[in-house]
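What follows is a short report on a single structure.
As you look at this complex, bear in mind that one protein chain is not there, while each of the others sits in place.
Per-chain residue numbering starts at 1, and chain names A, B and C are given in the order in which the chains are listed.
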């Protein structure tokens, strides 16, 4: 089981801020592919031209980031604070 | 007639903060030589190893800085504010 | 190095936050601070308001890592980072980064470094409302990416 969070414009596009997945793949790349396969806005966000950053357990992570049971995964657009 | 001012460690070494000179040369270099010729501390300050900066009418000026009647000349060590 | 990091949804009063950065630290020779303020226009449009969203938990971690990295690069006495979230109006302070060091060069470098990294690595997002009534997410700027990238290989002090 993993917790997946969506922030800012992603949350708006996807229409949700978080969800729990009972089944999950082992890497961020595979998780993105799994989410994109839902189609519609999910495909646009995770298989389109958008730059979507990811964090595993609140640490920035690349495509090969490993996912383990109990992890918190965050997806979000490039940051614009400061 | 020119006004000559001495600041900080120069004022202490020379024992005075200002003076008026009725006769004056045309350049800073010549003024330094004239002051050095007084001997003692004056020679040490103006003909020794000390780095002595100069301003003409409150603007930094080099050795070839011109001096005209009525000018205010300042001599001082490298600055240490801030 | 004494570090304080805070995220708050109440108004940020940057100058009231400054004394603790240097008070009681007699070896501090210089304090450099940056305060980011909400501007009243962006990309040519008048902006009426802004909502700042963040990723609670990750934000604090990311800021702590950035400050820690600054503390490894430079000799710092104290660092304070305070960032607003929630609803802001033009001229409201958004962020304060303050750095105290024995020497000014290190304080300048570290403060700019922290800001450049915060701009690209700390999970905050701005949504602005234009005076015309539109709401839009603010785009990340390439100039911010470039500023952060310049520290990767640039001179350190």
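By definition in this document, contacts are C-beta pairs under 8 Å (C-beta built on N, C-alpha and C of every residue); 3 or more make two chains touch, one makes a residue touch a chain.
Quantities reported herein were computed from a predicted structural model and do not represent experimental measurements.
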{"item": "Neighbouring displayed chains - absent chain, whole complex", "value": "B, C"}
{"item": "Touch criterion as defined above, residue of C:4, C:69, C:112 or C:145 at the omitted chain", "value": "C:112"}
{"item": "Contact footprint on subunit C, counting only the chain that is left out", "value": "14-16, 18-19, 22-37, 39-41, 90-91, 102, 104-105, 107-108, 111-112, 115, 143, 147"}
{"item": "Interface residues of subunit B (partner: the chain not displayed)", "value": "5, 7-9, 55, 58-60, 74, 76-82"}
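Convention: only the chains that are shown with their structure count from here on.
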{"item": "Reference subunit C; chain at largest CA-centroid distance", "value": "B"}
{"item": "For subunit B paired with subunit C, centre-to-centre distance based on mean C-alpha positions, whole Å", "value": "48"}
{"item": "Whole-Å separation of chain centres (CA-atom averages), subunit A against subunit C", "value": "26"}
{"item": "Per-residue overlap in subunit A, given as positions that touch at least 2 other chains", "value": "none"}
